[in-house]
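Once you've had a glance at the structure underneath, I'll fire off some questions.
For this depiction, one protein chain was excluded, whereas all remaining protein chains were kept in their positions.
Moving on to chain A:
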Amino acid sequence: MAKRIDVSGLSAYYGNHRAIDDISMTVEPRSVTAFIGPSGCGKSTFLRTLNRMHEVTPGGRVEGKVMLDDQNLYGKDVDPVAVRRTVGMVFQRPNPFPTMSIFDNVAAGLRLNGRYRKSELNDVVERSLKGANLWNEVKDRLNKPGSGLSGGQQQRLCIARAIAVEPDVLLMDEPCSALDPISTLAIEDLICELKERFTIVIVTHNMQQAARVSDRTAFFNLAAVGQPGKLVEIDDTERIFSNPSVQATEDYISGRFG
């Protein structure tokens, strides 16, 4: 459980366009790492390279190394499907499967991967929904469609779905950007609970959120529109928000940017 991610010299491309350039960083296990930076600087692209979702986009390709403990995710014989079972992901917009009930949504990862015992399934669904702080709200209507829930509940359903397959790392791509403050708070509390068990990486546009939930913060920036995004610095969240070592970080955080 909860593995360390070690990225070195990673660049990602869309066709011939280089989206991020030569990024190296370490993500500690059992911690929350936040990515901040202006739109288009490659935060999401970088996040998607961490579970090989980047190459799902037509023309997407990656150079460099991503070590998950001692396994290179971009090694020769590595199966991207197996990588994604180990590194789960929660998306910006809640996306429960519309044809499935709440129960089936949570069980989807196990069922579709075909590696479960029927007796386990009920336990796993209950444990995951409790883990996502959703159990009390939906326990009486597990067979209702997941798309009938509110936006915040749907997002927690998606988190439950992601943790049901017991990944080692959980990637979250702006998980609260479509939610109201109360649902956001629920998800932030959840992130703090989940970091006991998982390595969590979260992309956010909300600086206060990064300050609240993360242990370490990485600031991304791009020199100009059309230029590849770069990692400016990564440090303890406290340092980044109080005394960053790069001027651009301070400008961005304090709003003196542009």
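What we mean here is this: contacts are C-beta pairs under 8 Å (C-beta built on N, C-alpha and C of every residue); 3 or more make two chains touch, one makes a residue touch a chain; residues count from 1.
Note that in this section contacts and distances are computed from a predicted model.
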Missing subunit (named according to UniProt) among the choices "Na+/H+ antiporter subunit C", "RNA polymerase sigma factor", "Phosphate transport system permease protein PstA" or "Zinc protease": "Phosphate transport system permease protein PstA"
Contact with the hidden chain (one of A:F91, A:Y116 or A:W135): A:F91
Sole contact to the chain not displayed, among A:S24, A:Q71 or A:T99: A:T99
Chain A residues that touch the omitted chain in the full complex: 51, 53, 56, 58, 81-86, 88-89, 91, 93, 95, 97-99, 108-109, 112-113, 141, 144-145, 147-148, 158, 161-162, 165
